[in-house]
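For this depiction, one protein chain was excluded, whereas all remaining protein chains were kept in their positions.
Chain naming follows the written order as A and B, and within any one chain the residues start at number 1.
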Amino acid sequence: MLVGAYYYPEHWPREQWERDIGNIAKMGFDFTHFGEFAWAFMEPEEGKYDFGWLDEAVEIASKNGLKVIMCTPTPTPPAWMAEKYPEILLTNTDGRIIRHGTRQHISWSSTKYREFTEKIVTKLAERYGQDERIWGWQIDNEPSHYGLKEDYGDAAQVRFRQWLKDKYQTIERLNDVWGTKFWSEVYSNFDQVRIPNEKELVLFVNPHAMLDFKRFTASECASFVSLQYNILRKSILKEQWITTNFMAIYDAVDPKLNDDLDFITWTKYPVEGFNQGIGEQGFRRGLPYDVGFGNDFFRPLKGKTAAMELQISQVCWGEYNPRMYPGARRLLLYHVFAGGNSFVCSYRFRQPTFNYEQNIIGMVGTDGVTPSDGGEEYMAFIKEMKTLQDNRPKATKKPESYFKRKSAVIWSFDNIWATDYQKHTTQWSYRNHHAGYYNILKSFGCPVDIIRDCDDFSAYSVLVAPAQELINTELIDKFSKYVKNGGHLVLTCRSGAKDQNGHYWEAKRAEPIWELIGAEIEFFDNLPGNCWANVRFGKQDFKWNVWADVLSPHKDTAVLATYVDQFYQGKAAVVSHKYGKGSVTYIGVETSGNGLERAVLKHIYNQAKIPIEDYPNGVIVDWRDGFWVAMNYSSEPFEVAIPKSAEILIGQKTLKAADVVVWSE
Amino acid sequence: MLVGAYYYPEHWPREQWERDIGNIAKMGFDFTHFGEFAWAFMEPEEGKYDFGWLDEAVEIASKNGLKVIMCTPTPTPPAWMAEKYPEILLTNTDGRIIRHGTRQHISWSSTKYREFTEKIVTKLAERYGQDERIWGWQIDNEPSHYGLKEDYGDAAQVRFRQWLKDKYQTIERLNDVWGTKFWSEVYSNFDQVRIPNEKELVLFVNPHAMLDFKRFTASECASFVSLQYNILRKSILKEQWITTNFMAIYDAVDPKLNDDLDFITWTKYPVEGFNQGIGEQGFRRGLPYDVGFGNDFFRPLKGKTAAMELQISQVCWGEYNPRMYPGARRLLLYHVFAGGNSFVCSYRFRQPTFNYEQNIIGMVGTDGVTPSDGGEEYMAFIKEMKTLQDNRPKATKKPESYFKRKSAVIWSFDNIWATDYQKHTTQWSYRNHHAGYYNILKSFGCPVDIIRDCDDFSAYSVLVAPAQELINTELIDKFSKYVKNGGHLVLTCRSGAKDQNGHYWEAKRAEPIWELIGAEIEFFDNLPGNCWANVRFGKQDFKWNVWADVLSPHKDTAVLATYVDQFYQGKAAVVSHKYGKGSVTYIGVETSGNGLERAVLKHIYNQAKIPIEDYPNGVIVDWRDGFWVAMNYSSEPFEVAIPKSAEILIGQKTLKAADVVVWSE
Partner (left out) sequence: MLVGAYYYPEHWPREQWERDIGNIAKMGFDFTHFGEFAWAFMEPEEGKYDFGWLDEAVEIASKNGLKVIMCTPTPTPPAWMAEKYPEILLTNTDGRIIRHGTRQHISWSSTKYREFTEKIVTKLAERYGQDERIWGWQIDNEPSHYGLKEDYGDAAQVRFRQWLKDKYQTIERLNDVWGTKFWSEVYSNFDQVRIPNEKELVLFVNPHAMLDFKRFTASECASFVSLQYNILRKSILKEQWITTNFMAIYDAVDPKLNDDLDFITWTKYPVEGFNQGIGEQGFRRGLPYDVGFGNDFFRPLKGKTAAMELQISQVCWGEYNPRMYPGARRLLLYHVFAGGNSFVCSYRFRQPTFNYEQNIIGMVGTDGVTPSDGGEEYMAFIKEMKTLQDNRPKATKKPESYFKRKSAVIWSFDNIWATDYQKHTTQWSYRNHHAGYYNILKSFGCPVDIIRDCDDFSAYSVLVAPAQELINTELIDKFSKYVKNGGHLVLTCRSGAKDQNGHYWEAKRAEPIWELIGAEIEFFDNLPGNCWANVRFGKQDFKWNVWADVLSPHKDTAVLATYVDQFYQGKAAVVSHKYGKGSVTYIGVETSGNGLERAVLKHIYNQAKIPIEDYPNGVIVDWRDGFWVAMNYSSEPFEVAIPKSAEILIGQKTLKAADVVVWSE
């Protein structure tokens, strides 16, 4: 796995470039990363391009033996563009035009902005597309509008209407799907339709309109990235790859829509002062979910991924901004390695002296020469990577029991968009619900893919499909087939209640999945946040208050857990039945800390005789290319069960906080 | 008491109408409810009306023996109207035009909207005003703008100025009443006056302007409803009644302003995930105040009321949305019955498959045929109603001691508007303060009317006038006369401090009521929310921190309670004196849980030898038409003291949670 660092030549005096870029190479990095955000330097006046400075930087990198990732600068157009063509700008939910000065403040729906994008990308492709010093391309950066999420401007309005026309053809069809008979919402033509926006309504947004607008936004983002991809791909070297980096854990765009790209990379800052991590000092280490989700969500998209932007050290945007735990960077880097990434790149080589991100610690300080704590850990890691490369096991026999428990969790943007808008309880969070299951599988030591419902299920012994509230009969059939062929399917609360437009079925609640799950779903319930109820599995009680589906099992369906109290005391909360060669389990409840869910899943693997581990919270063990890697995010030491016959290549088997051990068997 | 259910034929395929409406009848309902929100179907294009579909629905209802309530569809104009005449739209405090898509998003001040309203109501009156199948009419639905409360648009601005001109005649008079000498606010003409809006001011809103704007808003609402009433009344059958349904507990409009209507009905959803109710599982039952306020606030307006929209089951807009407690719907229904309502109607017969309210459970599910838990309870209740009708006591002698304790609480919109804007402490809430007294009276088993200060007081043995901060000398005289004739008046903190324009008197604090209450009010005090002080009544101390009026009694005035601490330790908090044939008590403090207030009121009834009960929190006992009805909202069982000679018609005397017992004596 190669390791690189961002460098912004345009931020520093020309006379420091040789020294700085030379130091990147001396510290052991394999590559650097140029051009991101540099549009004002590439096109200082409209139509006047300047790449001379970039040529020089590329040349210095090359002389120092560094590969170069070249970026398109589209998140940050020059000031003259916003001044002369304000129609390129984003508009927020307040109807306010968003101004020049930060990034991603432009409208993907703006024709003018797409024109400027085409031109600059074409120029870059012409200049560097045949240049072998360029290793690959990054389109844009973290495509999104960050916290603003969506665009409410005129251009978006126009294109949204067109998107709806393309989708529905007639206004009658839109009226049907959006259920506009309700409250006389009925539209007579597409021009009456506005982007749904709670800020301009007396009450709530039509949930079907909201879902379409979320889909539209993701689609606009994807088509903006594809526009650039198509320009690049038709004129650059075959050897040069093209990617973009999406933010891991960001829900307004869908990376899957860009599987035209060669592969998709990701960004993550696990220690940014918003969570407490695990145990003492956990806030300095982040959660295993942070890098884990990056690995397992992006890798399955194209079978390949890389961490384009990984945290080095202290940042500046958290509620508080702690220093990282000693070893925490190395921990993240090994997690990235173990997760199968092709390379890792980090922002940024040199800490800037100015502007908003001046306190994001780099590999070296603002003086340009003194390595930070992060820089030191990166250098150490790079050396260890070389050790590993030298000790690469010859026969990389895949570990059987590890791959036997290979599992998947379905991710669904439709369902995060639909259920997070219609939460039914403020405590509902699709992401938390989903993460609970993902974390359980990782605690069992499973290799996990986070996949889509359109993906092939056959590779996985267990498939968890959390909160599939919007579903369609094709998917129900696909689930059935998977199970009949021996798969073990886990469906969770809210599932099956609605069709893919978000309509309840003209039937009983979730009736279309009753046969699949071997039970009826009578109703659901939520509790106040300060009130707890219990659900019993075996002899153990678990607390819940977010969601309960109350179930009525069919004959031959086993009841695994029941409600201990409430007026439906004794009713089923979890049911399971054999179905074809496999099994289907329905977990109708979300418990505090997901304790019940973990117990039920363990039961499922055990029943299916799939071997699993039982790691404590914070310990992750993965296998890559013949190497076992065990990592500890918690504050409790953990003794890794390494066979005596194994060779420990890095570290030791007692894992302290932030420790890593690598061995081969 | 008749029972009905809403049905929206326009939401369902024509071929299901016979089945659905047939089922309404089969489940025992007496009537149905059509047309609300159906403007897009009644006038699909401007000036093109279509009532054919509605004719069919009415015909099916009639064939099934169901009466029909016909609604005017004015909360939801069609999309074409907002598109072509945007001046009909509401504007919020941000100056933002509110768009089509939900309901009540229109400006009552818009001339154009009033024109369209006249036309559609006229058409409906022509079509159904002579139709005997139509039982009565509902104008609009929940007249209000919900959370937006007021309209800040151009049309409202114009009409507010006109309203001020009508009220004040000259700008000098407005300047006087609004106290505009302060901060050079002085206006030279009415066109300078803007709707008061904190969002466009550096500091605070002029409280006198705010009060007038609140009055104006209520007046606009009332005149919009009256516009429709007048059209209907002049052309429909005398037998057809006309009402509208206001929301119980909504403070931006005043139903009293519409006592031109035949009677006024109300809406209430007690279990909507915002309060915890009483005791274990109380969040599934709501509070007795919910239906109680509906009954006792709306009935005195015209001597007759009905519950137009009562909750059936789980809804979708709460912080959490729990299922209701088994029996809770029946509890609410009996409470509505006991409160003297003419009928009860519930939203809605069939749960919709689409749009925002798709998870509001109906009498039957989305399949159209399966009764919900709510539907089952309604069917049972309807049967019980028939039992009661069959067992109607012949001689309905009014129970003496019950009517002897008939009491009233004054409700004042001027005072909720004035004191809730000038709270003096964020803990102040006129509604909470008022509800405290109402609940105490109900715990004594009193029949209670919530009346206005313009109403006749003579029917009530005790009259509570809470927080009458704005007062006028006429009212003080009316109070005096009431007391002199033997009434027992209770005034509470803040009372008497200001005139009806919200000016302090050019006098000592509240001096105009000193004679009435037999004491001086020296000053008031508030405490921090985390700090508590004590007030002593007899040997018992009660905690307070919201409000304390510090009193100085006149000779011959008894001090009932004194402050135990603070720098005014030993000063009077509650005073009482005889006055003519009655008594006046001033309770200057609001205590935690209203414990002191309850003790003082008990003392007053005892002194006056008015017999009262002493029910625990959550138990309500009322009498109607010869039936005693006892209901339990709490989780603690309660033994109802039913005389041995009485006949228990429904239930048993030990009331469990959500239980009801009905007997006749």
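Everything that follows uses one rule, which is that a residue touches a chain if its C-beta (ideal position, glycine included) is under 8 Å from a C-beta of that chain, and two chains touch if they have at least 3 such contacts.
Note that this is a predicted model, so its numbers are computed, not measured.
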{"item": "Identified contact with the non-displayed chain, of A:Lys165, A:Arg323, A:His554 or A:Lys578", "value": "A:Arg323"}
{"item": "Absent-chain contact - pick from A:His11, A:Lys406 or A:Lys656", "value": "A:His11"}
{"item": "Interface residues of chain B (partner: the chain not displayed)", "value": "94-95, 178-188, 191-192, 194, 196-197, 199-209, 422, 424-427, 502-509, 523-531, 566-567"}
{"item": "Positions on chain A contacted by the hidden chain, ascending", "value": "8, 10-11, 37-41, 44-45, 73, 75-80, 82-83, 90, 94, 96-105, 145-148, 273, 276, 281, 283-284, 314, 316-317, 319-323, 325-326, 351-359, 365-368, 370, 373"}
